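For this view, one protein chain was removed and the others were kept in their places.
Coming up: chain A.
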Amino acid sequence: MDTSFFLAWIKEAATAVQAERDHLTQLDAAIGDADHGANLDRGFAAVRQVLADTPPQTPGAVLVQAGSALIRKVGGASGPLYGTAFRQMGRALGEAPEVTPADLVTALEAAQEGVQKLGGAAEGDKTLVDAFAPAVRALAQAVQDGANLEDALQTATAAAEEGARATVPLQARKGRASYLGPRSVGHKDPGAASTALIFAALRRAAGPA
C-alpha cells in the first residue's frame, strides 16, 4: 500500500461520510446532540482540502495531515478521537513509502490505543471502540493467517459492522449518550456506525469487492 492507496482511503471515507451524513446525525439525534454526521462531514471536507493544498508524499503524512485537520475542524468529540486515530496511525507508519498488511495492523493498533487513552472508553461502553477494536482484531488475525489484503479488509469491515450493530442493546457508559443512562439502550452508537463506514472505505481502497 502506497501514498495513493491512503489518499484513496481518505477519499472513500469522505464520500461515505457525506452520503451517510443524515443517517449518522439521526443516530446521534436519538442519544446525543444530533451533530455527528454534519460534524464528521465538515471534518472530512477539510481533510480533502488540506490534502489537495499540500499533497503528502508518504502514507504516514497522509494520515497525520488528515488527523490534524479532523482535530481542528470537526468541533465535536469525534474530531479529537478520529483525529488522534489517524495521527497515531500516521506516526506508527513513519516515513515508509510502502506499507505492508502487517504494518497496517500495527498502525491500527496504535490508533486504537490512542483513542482509548484519550477517551477512556473500553469495549462495551457503547462508543466507536466497539466497532474499532473487533475490526483491528479481525484484521490482525486474517493477516496472521495469510489472507490477501482484500479478504483481510473484508473481514475487518464485517467485524466493524457487527460491532456497531452490537452497540444497539448496550447502555452507554462514555460520551454524551451516557447522560441518558438506560434510555441509551435500543439505539446504535453513531461513533461505532461511522467507524464501520471508515473500515468499509478502507476495504474499497484495496479494490473492487
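One rule holds for everything that comes next: contacts are C-beta pairs under 8 Å (C-beta built on N, C-alpha and C of every residue); 3 or more make two chains touch, one makes a residue touch a chain; residues count from 1.
What we mean here is this: contacts and distances are computed from a predicted model.
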Per UniProt, the name of the complex member that is left out, chosen from "Sulfur carrier protein TusA", "ATP synthase epsilon chain", "phosphoenolpyruvate--glycerone phosphotransferase" or "Glutathione transport system permease protein GsiD": "phosphoenolpyruvate--glycerone phosphotransferase"
Options A:11, A:91 or A:176, residue touching the unrepresented chain: A:176
Selected residue (touches chain absent from view) among A:10, A:77 or A:111: A:77
Contact partner of the left-out chain, one of A:37, A:119, A:134 or A:190: A:119
Residue numbers in chain A that touch the chain omitted from display: 35, 39, 71-77, 79-81, 84, 118-119, 175-176
